[in-house]
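Removed: one protein chain of the complex. Kept in place: all other protein chains.
Order as written gives the chain letters A and B; numbering starts at 1 within each chain.
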Amino acid sequence: MGELLTQPLSWGSFLTFALMAIVLLLVILFMVTYAIYAERKILGYMQSRIGPNRTGKFGLLQTPADVLKLLIKEDTIPQKADRPLFKIAPIISFVPSFVVLATIPYSENMYFANLDIGVLYYVALSGLSTIGIVLGGWASNNKYSLIGGMRSAAQLVSYAIPLVISAVGVVLMSGTMNLMAIVERQSGWFWNWNFIPQILAFVVFVISAIAELNRTPFDLPEAESELVAGYHVEYSGFRFAIYMLTEYVYMIAMSALITTLFFGGWHAPAPFLEFIPGFIWFLLKFCGVFFFIIWLRGTMPRIRIDQLMSLGWRVLLPLSLANIFVTAIVMEIIKAING
Amino acid sequence: MALRTEELLLNVGPQHPSTHGVFRIVVKIDGEIIKEATPVMGYLHRGTEKLAENLNYTQIIPYTDRMDYVSAMTNNYVLVSAVEKLMQLEVPERAEFLRVIVMELQRIASHLLWWGTYLLDIGAMSPFLFAFRDREMIIEMFNELCGARLTYFYMRVGGVKWDAPDGWIQKVRDFVPYMRERMKVYDDLVSGNEIFLARIKGVGRYDAQTAIDYGLSGANLRCTGVKRDLRKDHPYSVYDRFEFDVPTRTEGDCYARYLIRLEEIKESLRILEQAVEMFPEGPVMAKVPRVIRPPEGEVYSRVESPRGEIGCYVVSKGKDSPYRLKFRRPSFVNLQILPKLLVGESITNLITILGATDIVVGEVDA
Partner (left out) sequence: MKAEPSKSDAGTSDAAAAEGEKPKRLDPAEREARRAAALAAKAAAQSEGAAPAGDGEKPKRLDPAEREARRAAALAAKAAAKAAAEGGGDGGEGAEPPPKEPSPKQPLLDKITALIRDQVASDAVEDQYINEADSHLPVVVVKNEHWLKTAKLLKQSLQLDYLINLSGVDYETYMEVVYHIESFQTGEEYCVKVRTDRESPSIPSVTSVWSTANWPEREVYDLLGIQFPGHPDLRRILMPDDWVGHPLRKDYEPLDPEV
């Protein structure tokens, strides 16, 4: 892939890129389908019940059935809603979620773009989705969605900051924002993985990531029991499917990012296990993080909006700033000791 | 150019996942802070009191089931005890014990449902399923006893309709230690959770004077320090033979009410234990005429339901149907304090406070 990127653009390479992008889209859609299934099953077992098990063997065809249902639904738009904005909001939300997947290295050879500003690219693009959510809340002409949209904007902006600043700690240690290089610096045994030296950044990053994903315990924008689904209450059918798709693709992207930044990407926990392909290790770690996010949903209650703001600005931000200082100081000390 | 802000008029309900029924609150909000809240009810008004004037007393009992459908046994009891008081009837012991056992089981079931739905409102979705699984055991027991899962029509004037089938008392006896274990699990899962505590502590606080003035009852009154439980202060049925405590707290906020209701489940388990030990033999129905005709008079009978004090005021003119039947519904009275408590709170806290008041809209409207 890397060689293709460095060559001058020709029709052949353009077609190759387009094809690979479509393949990635299909893979992601497939993964989202089974991510939804996994979530329903895991939540079910945590709540002492079985998840779906009727459609298809073990319920595996449940999500395709649900998606089919959503696709054939009537496309309702509220009469007083702002039609162009209403239609475009889900798309604005979804496109960045898919685009950020380009920069994550899935293994040594499997990557799409080896950007030198990988981390920045990711965070910047994921901020764009906020516009889609606020637009959806506004265009629905519904007070509940407006409140949901406002809450969401506040939340996403507030938690993007600790997200970036805790990632800066990792960047400091690795000396680069290039995600491929960050992974390469974590080779060796599992104690080289960034989550141990950067434990504070890891904790802050994970909390901010869950807030960015609008997942429990930070799922106020779509708080079911208060705002009756918040910003997407007026959406039905395929547009609603796109919002759901956005949420799950972001979960996948964020889990992949956490794996890359903190868990050593495609490296094995020990050098003698390197014969197993890197992609398998990536997948395993990614699944672990994903499971953790679902686990959190089944366990925790929801936090209140003012408590959420206070947590973001008064706890996470100072902690991530402190992390930068400590990292910098320790790095200087180590440099001084080593001569 | 000055920034122009407006107050938003928001309708919470009547269709809303958290209003526990068909119930509407019209709130005026400024950002997220409530400036004024007005409850609107009557969506579930079925005219029980007017209908009762045309039905005879036994026919009214199913209507009471449907008022507070979550704790139907206590509703049954309040009506039959009022009529029994008027007629000065002596109810056989076995019937009284059966009544106490089903009322306490009903209290546990009601509090479990409240616990599950309250946590669902707050955002945790798993405890709801655990609570319902345990409640299912109680409902199955009731199904075996009287054939219904939610609206039992179990009590009659003079006793109860069905005797306990074989093995039923043993089931109740086995349920008590099982439930005690489950309470420990619930405490572990929820009661120490920081997010939960941050959501509930200090929210919706009021003092004892306000509570008495507004006529609150049940856990809403006991959370302010007023130790008052009708089972102890005005004992009815055979409650004076059991030993149990009345959990009381002094903080007066939602957390206090939460803890009190969990404690009440434990106290109900204690009563159940004692009741199955002392369970006597005998008939389950007193000798009553076919048509119940209480003599002229009026009576007000009060019972401690899981929601508070439920009362039944019967005016009888010696006929087989009442001249006037009025139910003092605890949810109706407890809800009055809501507009006062909500001023200055955020919408999220509206849900928290409404949940902690534990209302059932079937009872608010009757």
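Note that a contact is a pair of C-beta atoms (placed from the backbone, for glycine too) under 8 Å apart; a residue touches a chain by one contact, two chains touch by 3 or more.
All of these numbers come straight from a predicted model, not from anything done at the bench.
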item	value
Chains on display which the left-out chain touches in the complete complex	B
Residue of B:E36, B:E49 or B:E251 in touch with the missing chain, whole complex considered	B:E49
Selected residue (touches chain absent from view) among B:G204, B:G218 or B:G311	B:G311
Touch residues of chain B, complete complex, unshown partner	41-42, 45, 47, 49-50, 53-54, 85-90, 212-216, 226, 228, 233, 286-289, 293, 295-300, 302, 309, 311, 313, 315-319, 321, 323-324, 326, 328, 332-333, 335-336, 365
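Note that only the chains that are shown with their structure count from here on.
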item	value
Centre distance in Å when chain A and chain B are each reduced to the mean of their C-alpha atoms	44
Contact footprint of chain A on chain B as seen in their complex	8, 10, 16-18, 32, 119-126, 129-130, 133, 189-190, 193, 195-196, 198-199, 346-349, 351
Complex interface listing, chain A residues touching chain B	43, 46-49, 143-144, 147, 216-217, 219-220, 223-226, 228, 297-307
